[in-house]
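Notes follow once the structure below has been shown.
Yeah, one chain of the complex is gone here, protein chain that is, but the others are all in their spots.
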Amino acid sequence: MRTLFVNPNITPEITAHMAAEARRAASPHNEIVPVTGSFGALYIANRIEAALAAHAVLDLLAEHAQGHDAVVVSAFGDPGVWAAKEMLDIPVIGVSEAAFHVARMLGRRYAIVCMTPRLRTWYVECAHEHGLADGLVAARYLPTPVDDVTRAAQDLSDAVLDQCRAAVEEDEAEVVIIGGGPLAGLAHRLAPHVSVPLVDGIACAVRLVEALAGLGLAAPRSGSFARPEPKPSKGLSPHLAAFIEGKT
Amino acid sequence: MRTLFVNPNITPEITAHMAAEARRAASPHNEIVPVTGSFGALYIANRIEAALAAHAVLDLLAEHAQGHDAVVVSAFGDPGVWAAKEMLDIPVIGVSEAAFHVARMLGRRYAIVCMTPRLRTWYVECAHEHGLADGLVAARYLPTPVDDVTRAAQDLSDAVLDQCRAAVEEDEAEVVIIGGGPLAGLAHRLAPHVSVPLVDGIACAVRLVEALAGLGLAAPRSGSFARPEPKPSKGLSPHLAAFIEGKT
Amino acid sequence: MRTLFVNPNITPEITAHMAAEARRAASPHNEIVPVTGSFGALYIANRIEAALAAHAVLDLLAEHAQGHDAVVVSAFGDPGVWAAKEMLDIPVIGVSEAAFHVARMLGRRYAIVCMTPRLRTWYVECAHEHGLADGLVAARYLPTPVDDVTRAAQDLSDAVLDQCRAAVEEDEAEVVIIGGGPLAGLAHRLAPHVSVPLVDGIACAVRLVEALAGLGLAAPRSGSFARPEPKPSKGLSPHLAAFIEGKT
Amino acid sequence: MRTLFVNPNITPEITAHMAAEARRAASPHNEIVPVTGSFGALYIANRIEAALAAHAVLDLLAEHAQGHDAVVVSAFGDPGVWAAKEMLDIPVIGVSEAAFHVARMLGRRYAIVCMTPRLRTWYVECAHEHGLADGLVAARYLPTPVDDVTRAAQDLSDAVLDQCRAAVEEDEAEVVIIGGGPLAGLAHRLAPHVSVPLVDGIACAVRLVEALAGLGLAAPRSGSFARPEPKPSKGLSPHLAAFIEGKT
Amino acid sequence: MRTLFVNPNITPEITAHMAAEARRAASPHNEIVPVTGSFGALYIANRIEAALAAHAVLDLLAEHAQGHDAVVVSAFGDPGVWAAKEMLDIPVIGVSEAAFHVARMLGRRYAIVCMTPRLRTWYVECAHEHGLADGLVAARYLPTPVDDVTRAAQDLSDAVLDQCRAAVEEDEAEVVIIGGGPLAGLAHRLAPHVSVPLVDGIACAVRLVEALAGLGLAAPRSGSFARPEPKPSKGLSPHLAAFIEGKT
Partner (left out) sequence: MRTLFVNPNITPEITAHMAAEARRAASPHNEIVPVTGSFGALYIANRIEAALAAHAVLDLLAEHAQGHDAVVVSAFGDPGVWAAKEMLDIPVIGVSEAAFHVARMLGRRYAIVCMTPRLRTWYVECAHEHGLADGLVAARYLPTPVDDVTRAAQDLSDAVLDQCRAAVEEDEAEVVIIGGGPLAGLAHRLAPHVSVPLVDGIACAVRLVEALAGLGLAAPRSGSFARPEPKPSKGLSPHLAAFIEGKT
């Protein structure tokens, strides 16, 4: 199968970094095809940038989804994910919903560790918007600001480990999610050093779309996730305009 | 005061129609300044179009907010509203959150009447995402599809009235919100014919931003609603790029 | 417009203190008409005194509401507010529901700072009873008992400021409500010293009843907020008896 | 033991009717001592009358509680019950909380049958305010208005039975609460005709205060249910003034 | 009345210890008849042992329930309690639901003190599964492991007292539940030393089944708590097989 792996920020280095974790986690038969946002912000750190990213996700899907079997939206916070599910006949999953689902299969108390207080607020909102906040016992962030997001996974490894341990010891988390694209791969690397499962949304999303694709469920033909009626548009990219106007 | 009145779809007729209700409802000292989305869909009827609209809202704000005292985002479902609150130092309110707040000040059981089942699902999600779904006892839609959204307020008046009465009689609603820009003004017109208050989000939003502006609260300088750090961007309109990059 | 401003405790000094904040916050066209409870306790600090205050509110409304356009019930905790909404055809709002509504329009995480642990418990109950506790992240009280409630706003200014800052730093509140009539006006005075909006329920209530009055919604003629059927009464003040018995 | 049985409306016939059910349900060692409100409305059918009743409850307790071992507040909707718990060192329970607790010990899905739509709304609010609404699957009322509340238990027997059966068949209730003082005793009489337990709040409250009294738990000396600090009062009955001012 | 008092672990010493508290707390007319599990673990400290205990409860009931008027399942966490309610025509209550119900009658904020972090997680789950977690403000455990569960009430008295006080001072609990069979009786002994009511689930359960038995409600003949249809079984004890197969 081919999984379209969508990074809705504009930084190819982050795409490459996240795609590496996706490929590490994927089944052999699952080809990861990464794409990077064509507009937006260097990375996504607040609701404004997430709103731009949601549009960027849909734009990328309009252009690239054809020929793929599934989509992973790889920005913790899941910008545009429910709209993307509405848009396509193939399974779509966001990396944070994937992490929340897996965390809740593994235990009853989960925590999130992320980079900044601002992301923390947004990620907690995200858990509530997915209706998966039950069991979320803490959301922690790093005590010092992040200098260079492209080096976060290296530079911040110790600080992330400290917060994971604090989540276990102080919050009694039974599962810890490490959230945020720049931290991709850290869960895998730090796992031996923490006494509960460390979960990376990218790995989870990759495996969950394999599961969904494997189930082979038909796309809905009614309800709010059926493909919408076409209507006129303006000012959109050609591919997205074609989708909105029903010309695809 | 000057209120920027943002219609994030691309249809000036709907802007004009909604702005008329906004002006009817506004205080004499509140000048309503309508703007229309520069990209997106003819109107907003699903999560995909809402995601585009959220970007359109931020784009309009980057270009037009300066010189205004408050913002109303006038698309039921409130695309981009929390991002917009993060973006500006002036009060911002969406028409659906406005309607939910007012409904809950007036009674304990409120209903929404809207045009289509798809909007219904989205509006209910919206109430939950605002954390204002407590007391939402029903969300009803019209039994027949809408032919021409620009004529909805005329053509659908009787059908809307039927659903408002059903909300009172069957769902025991104590307040009914009529939702969706094309229906703007109907609440005011149908009020004499329904035994509980009929609420129009546009009127509510206009009056609530007057209240917020009157309170004169300072903008936050910390937390997830403080103005964000600048960062590089790509592919955005000049005004929005300037905002993201901190050049305004 | 004329707003009846109801203090349901028996202390005219507190009425005057709160009315001063109400007038500071009101629009020029909104005349604030304060009244003080004719029975009850010196001030309201627990559920017992709040229960007496609820009766006092209805008693004051029966006597004074006529000729006014709106009512503010000015006791944090909102004694009798929903009963008062049932009683009158004009808008009624309590200062705590007003503060909760405004806090939730401004951010996603709000805190309350009040005078005593006992008030804290009651105010949190109040937020839940209004269905507005979503987003309430902390409720703090002053570490030392309050000697003289009529001097609270002066004497306790520093202690309140400390708790507001703690709410921002420790609880990550994005909005802080300062609750309790004796602290009226403090939010306005301390605002420059705290990095998030400080909200005073009195100011919020005054502006929100202006908004509600401006909306001009008709009173309900059905449901649990329509005016009730008359019935015999006993032992009530003449005005309240007349209301209950339908003789007004 | 002696249980003070408080009817906070002003109608001795209803007191007598409810006390009969209380005595039928009580243990032999539990003497039921009924008292009737000295002010308020003929019966309690909305939030206004409930607010007056809350004051009446406290007034009756100040005068009569001494010498009793427990208190039952016998008005469905529980006016003043939490304030009453704050006031006394003996157990206090309201008839609706008693019914909710018992219903939830017996099954997972409970319904309420009451006399009017207005009471329905209030009773549902009451279940939420007690935090016991989990499992409340329906609240039903009689299709026709009630002419004479003192004859309700006789006249409305068939109508109540119909609603109890509908609650079982349509709402799949596993327990049905019959609510409202005038219907006291009906649950016991109709029980043979309904396939799930019928619960009367009065009987439940009488048995639950026996249980609480039997547990012999000490009254709290800290927290929001400890006896409050005395303070000056005005315009209250001598007994209640003495309580508020700490002269008892 | 005769109350079957079921200890679903296999340790008669714990049965005896808990039955002593049950007898201390029971009314004179309530004979406590203790039975001990015939299979399972030494004591119940996790979900695995609880699952075995649920079977053991049903097994004991099939053998012993006849001739009794009520059942108390005495293992904090309430293994098998809802199944037991489905099985019998007499009232059944678990010691943790009993404690939760009583705690919520006495105050608005309750805490649990138990022996280990693992029990803590399970007890909190239990409160949620009963739908009684509203008002649960903290769940605390002892800082040091428990050496000998049969001596817990003596050895751990001081450590439990410390946690009770911390629950009052740090968590502002208004009621504290001491949970876990080995701690039976401690609530009664420590009560004079803590400023809020201390609640023991065994005492509560004993008094609540007296209340339920006294109410004399008929068993349900429909719904999910009616006695189930017989069906073939295999590998069960003779009494339980007879029950499942409808031969009792």
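Going by the order they are written in, the chains are A, B, C, D and E; count residues from 1 in each one.
Everything that follows uses one rule, which is that a residue touches a chain if its C-beta (ideal position, glycine included) is under 8 Å from a C-beta of that chain, and two chains touch if they have at least 3 such contacts.
As the structure is a computational prediction, the values presented were derived from the model and not from experiment.
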| item | value |
| --- | --- |
| Per the touch definition above, residue among E:1, E:33 or E:51 touching the missing chain | E:51 |
| Touching residue (missing chain; options A:55, A:109 or A:239) | A:109 |
| Touching residues (missing chain, whole complex) on chain B | 117, 120-121, 125 |
| Positions on chain E where the hidden chain makes contact | 10, 38-43, 45-52, 54-55, 57-58, 80, 82-83, 86-87, 117-118, 121-122, 128-129, 223-224, 228-229, 231-236, 240, 244 |
| Contacts of chain D with the absent chain, listed as residue ranges | 108-109, 172, 174 |
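In this text, only the chains that are shown with their structure count from here on.
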| item | value |
| --- | --- |
| Which listed pair, A-C, D-E or C-D, duplicates the contacts of A-B in over half of its pairs | C-D |
| Centroid distance [mean C-alpha coordinates] between chain D and chain C, Å | 28 |
| Mean-CA-position distance for chain E and chain B (Å) | 52 |
| Rounded Å distance, chain C centre to chain E centre (Cα mean) | 43 |
| Junction residues of chain A, two or more chains touched | 117, 121 |
